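Only one protein chain is missing; all other protein chains are in place.
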């Protein structure tokens, strides 16, 4: 298996799955090459992300990285959330095979877009 | 092994090896491609070949066919000896691999030449 | 963990009898078949036997079988060999849009070298129309190369019909028979092919051995030059153990083809029917076409193929999505695109391929675990709404 135990755990038992009906912002992004999709809901409280949930359709790496990134967001300062990189996510999940690096981009794209939604810079 | 038992026997235990000091005819032929050489001595009595001996330097098939052909000659009518073909020799020895057919030509060449020696036509 | 292998179009387990035959080569009969001594001649005679088994499997003559390192080399050899030997006559090649990469990329490479390639489309069920091959013929056509059975969706092409067209037009005809051989009856005389590729590891033989059928009289430039092995058609010391294993596998494939494949078809049908009844929003690709008895390719909406494969893998079940060879790539399968699927649809495809060694228990296990897996992934999808 080319994936780490941790990544497989997030794929098998994804955290933060679902929707937030009264979300402050929602983003939907997709990867034009492989067709993976992620939808991200966040609730914001002051400078913090109070809650976050996701749904995704895609490969195991896309689902795991989406779940992991969403979990990271919960309780995080918005300013810190802006700094999340695909490398940070990939590393925290024990690395990704070269052909799967682009999957973690899905999550960072969703984060960028969701933050832009309610607080455009 | 690509050779028959019989051929190997003639290679290992060649018959009619030697020289005939007072031969009626001697022929020496060689194959320009593979370098094999055969020398053939015959003693003739009337229309018959009374005795025949050979020496050869060459591959196993060349030695076996030379020996077998020389043995055939002993006691044979000259007219019959003229008719010996490479196929006859090869068949009698249980066949030859395609790449070794030319070896039996050495013996027929020697026979032709030796007969020409003492009774040119 | 229980392990179920339903990825036989990627490769097959090696039969124990094949392993035993290879063992004897590896431990005892290690000679080089080109050597004239006992060790070499013994190895040579074993290869002769293997050649006979492979020839009989497809009704070829022994002198028409050229051993190669596998299906990919056989395909390259056939296509590049004809392209080179016939280039004075012309540079037009006809192929289909659903060929294996070994044919597809080789034809694309020839395009870069100045050859012209006509890519014949297929129906929505994944079948080439023979008459479109006829229409594509030109005076400078030198080769038609159309696969016998597709590796991804299992559809069988009308090779006999195309063979007649090629014969009439006096154009060389190659067919990639890597997936068909050992699964359906193959008779190269009836098919009227000039060249036909086979691979050992798809019929329970070892990887690294294959063969190209080269009809007597076919003018083919060698791909590998050197010591003049294989009657000057393919140089290189023979993979004796691999070839002997291939021969044994071919022998067994021929002997039990009819009964094995009847049983395999039954299991495949059981699998397909059960999945269709237990999982909504799925379609079987190529369902209405003539198909290999062992293959089913399903399209699962609201889920992605790799996620399905990994989920099944975690339950011990080996299957694939798209073609095994392109697993590193993210592009949607060119075969599914050719039968009219959108990239999104293509990404949700799953190939389950059985073999003579597949058991009913294997199939039942998959029927048991797959619906739950699909359900779980769909619950994660932002698009899926339960009905």
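We call the chains A, B and C, going by the order they appear; numbering starts again at 1 in every chain.
Assume contacts are C-beta pairs under 8 Å (C-beta built on N, C-alpha and C of every residue); 3 or more make two chains touch, one makes a residue touch a chain.
Predicted model, so just to flag it, every value in this text is computed and none were measured.
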| item | value |
| --- | --- |
| In subunit B, positions touching the absent partner | 1, 3, 8, 11-12, 14, 17, 28, 33-39, 55-60, 62-63, 99, 102 |
| Touch list for subunit C against the chain that is not drawn | 3, 5, 7, 10-14, 16, 18-19, 22-23, 26-27, 30-32, 34-40, 69-73, 75-76, 100-103, 105-106, 109, 199, 201, 206-209, 223-229, 235-242, 306, 309-310, 312-313, 316-320, 323-329 |
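Simple rule for what comes next: only the chains that are shown with their structure count from here on.
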| item | value |
| --- | --- |
| Distance from the mean Cα position of subunit C to that of subunit A, given in whole angstrom | 40 |
| Subunit A-subunit B separation of Cα centroids, rounded to whole Å | 90 |
| Chain centre separation (subunit B, subunit C; CA means) in Å | 55 |
